[in-house]
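Heads up, one of the protein chains got dropped from this complex, but the rest are sitting where they should.
Going by the order they are written in, the chains are A and B; count residues from 1 in each one.
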Amino acid sequence: MRIVCPFCGERELGEFTYLGDAKPQRPAADAGEEAVYDYVYLRDNVAGVMSEHWYHGGGCRAWLKVTRNTLTHEISAVEPAAGAGAAKVGA
Amino acid sequence: MAGDQTNRLNNGGLIDRSTALNFRFDGKTFSGFKGDTLASALVANGVKLVGRSFKYHRPRGILTAGSEEPNALVELRSGARREANTKATTAELYEGLEAASQNRWPSLNFDVMSVNQLFAPIFVAGFYYKTFMWPAKFWEAIYEPAIRRAAGLGRAAQVPDPDHYEKAWAHCDVVIAGSGPAGLAAALAAGRSGARVILCEEDFVLGGRLLADGGTIDGLPAAEWVARAVAELTAMPDVRIMTRTTLFGVYDGGTYGAIERVNDHLPTPPEHQVRQRLWRIVARRCVVAAGSIERPIVFAGNDTPGVMMASAMRSYINRYAATPSRRIALFTNNEDGWRTAETAIAAGLQVAAVIDARPDVSPAHRSLASKGGFPVLHGAVAGVDGGKGGVRKISVSLTGGARAEVEADGLAVSGGWNPAVGLTSYHRGRPKWRDDIAAFVPDGAPPGMVAAGAANGAFGLGAGLREGFEAGAAAARDAGRSGNIGSMPVADDEAFSITPLWHVAGKGKAFVDQQHDVTASDVELAQREGFQSVEHLKRYTTLGMATDQGKTSNVAGLAIMAAVSGKSIPETGTTIYRPPYVPVAIGAFAGHHRDENFHATRLTPSHHWAAEQGAIFVDTGLWKRAQWYPRAGEKDWLESVTREVKTVRSGVGFCDVSTLGKIDVHGPDAGAFLDRVYINAFSSLAVGKARYGLMLREDGIVYDDGTTSRLAEDHYFLTTTTAKAGLVMQHLEFCRQVLFPELDVQLTSVSDQWAQFSIAGPKTRDLLKEIVDPAEDLSNEGFPFMGAREVKLRGGLKARLFRISFSGEMAFEISVPARYGEAMARNLMIAGKPFGVTPYGTEALGVMRIEKGHVAGPELNGTTTAGDLGLGKMMSTKKDFIGRVMAGREALVAPNRQVVVGIKPTDKARRLRSGAHIIPKDETPGPGNDQGYVTSVCFSPVLDQWIGLGLVERGRERIGEVVRAHDPLRGEDYDVELCNSVFYDPDGGRQRG
Partner (left out) sequence: MADFSWDIRSPLDRALTSGPYGAQGEAGVSLTEIRNFGLVQVMARRGKAGEMAKAAKAQFGVAAPETPKAVDTADATLIWSGPDQFLVLSKGGKHTMESLAPGFAGSASLSDQSHARALISVSGGKACAMLAKLSSIDLHPDVFAVGAAAATSMDHTSVTLWRGKDRADRQSVFNLLVFATFAESLWHTILDSAAEYGATIGHSEELA
């Protein structure tokens, strides 16, 4: 498999590390145990298009959001994590 | 000097008659020519019997002339280079080649196990499983070893392969598999358009079937056209031709696997060269021009030596000028097979008869037969009379029921052609059936790939060139290349007619899969026993599961299955196709990564100095770390380690701790960031101070620990454990980029920038005063416990000094830029000499941390909480941090958790072992009474006995209790006392003093 890193260009799979589903958002500090439990443990077992976190640790060290079809391995989009590089987030 | 090459024609062939090569087969010396394969050289020498079959030990000859060969497998080379199951049909001949036939004893001619043939009726599909069922324990001890001796193929070398293998990457616009007419035409079109092309050919000569079958292309004899095409391609700088290279697999994203047999054609690789190279080819487009494979017809005695594929016979005669037989019969069900009759006549051989299964034979072939004076028999071969000496007589059942016999010493068979659909089907593609050619052809392909020519079912020469050229042009266009592709090579299209025929009923064994000895009746039996799916048929009969992966047998097998189950062939379908297309040596996949190069190695800055000191090194992850430094007269490691510990506890010692992960945390929000990743606070840490920190996973379990120092308002220097360095960096980047992108913080690994040494012992300050500039205040007031700041060394070099202790002693860690690391070790030895300094290794480090009750890897084991480690009070209640919420879950704070506690045997002379289970004193060992286990042990020089740490249920409330250490692995059981985990200096006076 090859992933087009938005910063480095197309690279082979060995440069990347897979983390998992990029959909769950870390709950706010006061969200309570149930919300955190869902965030930590509950995952969809997607057969099809899925948004995933990948780390380009063998390259530019950017975290990426990769849209991948788990059935065909086709990658339809790759975007950097919100805070990759010096990107300014929020106010 | 063809002298003894009794079956070599006087003229012709693509062999170099000026270069004779001697070789040995089963101890007998023969000669062949450069350009021969082992198989063609054996054919030229009249050798028909080359092996014994897998199960029945039947005599077998050469069936094919390519990588689909099921029978002619040999052990090639000898000693450490002995390679089992090598196809004689693809092994290039070289001077001094040694080969031995397989699966026979004591000799190929007289094989004791051929008695198995007498029992053949019972060796049916599933035989072993049906027969050797009782008693169960006999299976492993008696049945399996005996069966393995009797059934099998070649023997592995049993010693390490002395040759080197490597892996490499290649990149191109278009990769082409196969250099037959379609492949060459594709390469010409793509190359002319300016594309970067890689042309892979598994043979050592380019041309594919043109080498054996010739033809006329652009008005030129095929050989001449091939030479011109190759010359044109060679002149293109961005076209790379790779012979002896098989494209064996296709992977996601346009990545292809290929194996290059760089030096298999030589006795040993030249110095500095590899034997084989595994290529990962990244290509935008792939043209599969892998051709097609002629398929057998299944009839009784079809495995007799001398029965050969019709196209293989043409290869031996035309390409190698070697005659497999003198009087040939041909059994065909299609037009193409007749070429072998033409070839035989042209070579001056006799044609005994053509047995054609079709109702009609073309007038051209009728007149060929009458001119050649041989009969055309309409019907099918019903049996072969012959044995290890080869074919003698062929019995034919004629259409209409009559019988005929043909005397011949060779039988050429053509059951039609199967396009090589492997590559196009490796992504779970299912080929589709085409009635007109009675064969499966690709039905789509992985993205970027297309099949052309015979691999796509276009069997004619003209069609192959056309499809190849068009596919090559389209592939280049898709890759953005638009140069002038010139004119397409042109040739006539031959007619192709076929009447499908898979199996001729008759008496005697009729083999479908010759390598695995699977017969037509095995397939029928499997169907009767209820194996309906071809996948089940395959696994039950092992059809197609041998090293040839059923290249000559799969389609025939499923056709017979279809016939007996009353279904059509497309309804029956194929099994899933999986790479590799040809066997690939594990050594090639490993490449450079074997022995000491199994993985990359990291060396500490003082590594070479430590080696000079005679240090014993231990692998920890990728690192080599000094484990201890033996001195003359010390009888074992324990004596050295004990001496190192005692020297530190009474004087001073130092240890290279550069393996710790080190991360610069910069930015205005660095403190806030660390507050969120550690359970304790760091924003409140004063500049010039260090603090021990503990990190959790989001599920509340401890992840890592280490000290972090604040070097400036916006700069922290964070350390991780050696084991987790890379993972913590990844985790922190995740926190920075994904979880907390609003924080202005920057992370840089500086692990390799700093050589870091721990200096420990009551005389640490004395030693440091020698090294550090006298203006620096190292007193307890000037540099208190947990202080951290930059200092100047004597000579002006700047260093970072941290007053932290892992040993419980007065200790500092000192960092200098890594290229000074070795000088630092030497200078510490010089400066420490008056104080009796010793370097110490990871063992002494471990002893002192256990004596001090510090947790490390065995306790940070992915199941423990901060509370389990006795560090629960560090957890801040004033801030959110990773793992906070989940760490509060009921089970993680339950009072009966296994927590860290000290453990020592009640018998002071007893050795404590890690892994021993803790059982209450009067209980019987068992899962119900298991209360934990010993995690870390050492011999404590301070206490003069073995001590340890363990995770024990409610351990801290049970100090003083005597329990059982139960160690069934070592057969030990003894009493231990639970005690305070801090064995040494529990109030910490020494490290603060």
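Convention: contacts are C-beta pairs under 8 Å (C-beta built on N, C-alpha and C of every residue); 3 or more make two chains touch, one makes a residue touch a chain.
Every value quoted in this text rests on a predicted model; they were computed, and no experiment measured them.
Student: Who touches the missing chain here, A:Val4, A:Leu19 or A:Cys60?
Tutor: Residue touching the absent chain, from the options given: A:Cys60.
Student: I'm checking contacts with the chain that's been left out. Which of B:His265, B:Arg280 or B:Arg392 qualifies?
Tutor: B:Arg280
Student: If I consider the whole complex, including the chain that's not displayed, which of B:Arg428, B:Arg578 or B:His599 touches that chain?
Tutor: Hidden-chain contact among the options goes to B:His599.
Student: So that we can see where the missing chain sits, which residues of chain A does it touch?
Tutor: Chain A touches the chain not shown through residues 7-9, 11-12, 14-15, 57-62, 80, 84-89.
Student: For review purposes, identify every residue of chain B that touches the missing chain, sorted by number.
Tutor: 164, 166-171, 196, 271-274, 280, 282, 592, 597, 599-605, 608, 622-623, 658, 664, 666-668, 714-715, 743-744, 746, 748, 750-754, 770-771, 793-795, 797, 817-823, 827, 830-831, 833
Definition applied: only the chains that are shown with their structure count from here on.
Student: CA centre of chain A versus CA centre of chain B: separation in Å?
Tutor: 28
Student: Which stretch or stretches of chain B touch chain A in the complex?
Tutor: These residues of chain B touch chain A: 251-255, 280, 282, 447, 698-699, 726, 730, 733-734, 736-742, 880, 885-886, 888-889.
Student: Contact residues on chain A for chain B in the complex?
Tutor: 1-2, 12-13, 17, 19, 26, 29, 32-33, 36-37, 39-41, 53, 55, 57, 61-63, 73-75, 80-84, 87, 89-90
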